[in-house]
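Part of the complex only, each chain left as placed.
Going by the order they are written in, the chains are A and B; count residues from 1 in each one.
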Amino acid sequence: MKAVILAAGKGERLEPITHTRPKPFVPILDKPLILRHIEILRKYVSDILVVINSEYKVHFNSIQGVKLVEQINTRGTAAALKSVEKYINDEEFLVIYGDVLFEEDAIKSVMKVEGNTMLSVSVNDPKRYGVVILNSENRLVKIIEKVENPPSNLINAGIYKFTQDIFSYIDKIRPSIRGEYELPDAINMIADKVTVVKYNGIWMDIGRPWDLIDANKIFLEKEESRIFGLVEENVKIKNKVIIEEGAVIKSGTYIEGPAYIGKNSVIGPYAYIRPYTVIGSNVRIGAFNEIKESVIMENTKIPHLSYVGDSVICEDVNFGAGTITANLRFDEKEVKVNIKNERVSSGRKKLGAIVGGHVRTGINVSILPGIKIGAYAWIYPGAVVDRDVNKGEFFYPPYLRRSSST
Amino acid sequence: MKAVILAAGKGERLEPITHTRPKPFVPILDKPLILRHIEILRKYVSDILVVINSEYKVHFNSIQGVKLVEQINTRGTAAALKSVEKYINDEEFLVIYGDVLFEEDAIKSVMKVEGNTMLSVSVNDPKRYGVVILNSENRLVKIIEKVENPPSNLINAGIYKFTQDIFSYIDKIRPSIRGEYELPDAINMIADKVTVVKYNGIWMDIGRPWDLIDANKIFLEKEESRIFGLVEENVKIKNKVIIEEGAVIKSGTYIEGPAYIGKNSVIGPYAYIRPYTVIGSNVRIGAFNEIKESVIMENTKIPHLSYVGDSVICEDVNFGAGTITANLRFDEKEVKVNIKNERVSSGRKKLGAIVGGHVRTGINVSILPGIKIGAYAWIYPGAVVDRDVNKGEFFYPPYLRRSSST
């Protein structure tokens, strides 16, 4: 059997994280999500096809032993699936969305059922998803997309097993309002032939930047403590901590787990790592820094006197000494974030910054709660970043110049 | 016998501390001053009457076993005392001002003498007080209020024993220039019947915000070391330190006593507590903070990368990461403070900020020496607070907006 990973999405809602990587490459404990998918799928299928967007080809090329198929011309998950039709020769095949997080049990559940199958999970906020209506025999009645008053909490988990028939139904669907050819429209046509499998394990759609914090949190909970790196004397470690090979924890560091420290990262001296901090590989967290419930990606440097809380800091970022992220509003209301021109509540009272790859901040920079800084941006020393910063922008404080977008 | 505590003063000179509490509730080692008075008085009297201002009733209601009497209509200490006339049925009764600091010996000295008695102390700056002239038999000649060239250093300590006669003299006095009925005017009428008792123990009038630092310092000196809280390994403690029950001192904290850490407060990791720091209960001093010779009141949070020196930080304040108080002028002259529209020297080369209750500062905020920030004020991130901030004001840096008083 073959498996198809639909990974051609642009991931605009995940910007600035997706300024420098495709959505399925967001790291979960320093490993791209898609590699986790592939590891699981390999246990069940012989071949893996990945439908990609040519813009991110360089990222996908790094994956060993999968077939990359570029999605051309048409948009949407159905169009994406259609791109692989000619490669599918078995009667049945798996399809998964590249940006959802799940455990092996999810695949196992789908594999147990014969014929067309879709996985369904129960969530707290069903109106952001496709709600699944099913009959008493667990046959699909209909998938209803993003409605204001969802009839149930059961949603489409984006993990399917299809028979080859699905392709002929894809040919029949029409574009959605957004101009996309959506896979659920094809599925709805064969609803009575689709078995819905309810799944109670870990599942998550990484749709907004802060979801990445939660996704890492969830996987961190699952891991066991292990210390493969070097821990100098006089380091305090509380609770579960994973320290990968080559990492060095210098004297006077205080780690309150759960926490993850990636390969070859150097922490301290005198760093304070608080619960749910996930640090990628080759990261440098220097003296007098506090990191709390944040995802810090590979090659980033937070060298001196910073506080980073409830934030996502992408790869190869350099924080000037004294750069601080605020993570709480004065009025203690939920922090809001701009997502594709819309101001949405993050549902979090504590949310810091989302900082894109290769960003450089000057010394003593202040970043306000919920601010997004685009990849390659530079922030002038002493500036208070009180609005989102564009990709590649040089952000100045208002008393110098209003901005200089590049 | 009964005792009367005169506690109806507005305490404007103590603002912003008195924005959220009456003067007698300023904390001395985390206990309101008036509770210290009451503890002492209970050893000598059967009943305690407290003359209060209705505005602060909620605070006084929290005191067990005293009779509260509201002072109505007229102003001044004599008017205050008059309010309790109907409750006084013994021949003699004690009267103390609610905002002076003293030890038990002060009361004992007054109790030893028969008839009308007033306590007198010798101070360095008598012109701020009522100077006491007495004859060779320790009988009062006259109390002279706040004169430029005081004839002696002996002043009225605000602790008296009166016979009931005093009430009839209060009826005869006339309002002062400030429009207040002053108790010393009545006392002067019966001067030859008043014995002056000289007292050499601890005495202090808490009249200006920074007096609270000194008052705590004095009482801290009197205490013995005790550690009832939890001290993690790798904490350095020098000199006398009091750590109350439920407090946690995390690894890597360095405490140079004398210092007081109140109940359930959490200090560190990597906090530096320097001499004469008094921290109330439920306070959070996080990583990479240095606190020196300051009073930090209950429920306040100074979580990350702050320096607080020679300051008073009231209750439930939250300092954004990197908030720093300056406590030294460039020219190293005495720091000046605005007290009731007058610019007065604090007599201190080192004086930081006076921050009212419930204040929130943004990240990387700078507060200049001698600045007062009113209760409930918010300070914009990155702002340099170079003038006093009103109660409830949202202080912006000048390049954003001049101010937004609420």
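Definition applied: a residue touches a chain if its C-beta (ideal position, glycine included) is under 8 Å from a C-beta of that chain, and two chains touch if they have at least 3 such contacts.
Note that this is a predicted model, so its numbers are computed, not measured.
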Oligomeric copy total, full assembly; chains in place: 2: 3
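Throughout what follows, only the chains that are shown with their structure count from here on.
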Subunit A onto subunit B, rotation angle from CA fit, given as a multiple of 5 degrees: 120
Averaged-CA centre spacing for the pair subunit B and subunit A, given as whole angstrom: 54
Complex contact set, residues of subunit A against subunit B: 234, 236, 252, 254, 270, 272, 288, 290, 305, 307, 322, 324-326, 328, 330, 364, 366, 368, 382-384, 386, 397-399
Residues of subunit B that touch subunit A when the two form their complex: 232-234, 250-252, 269-270, 286-288, 304-305, 318, 320-322, 360, 362-364, 378, 380-382, 399-400
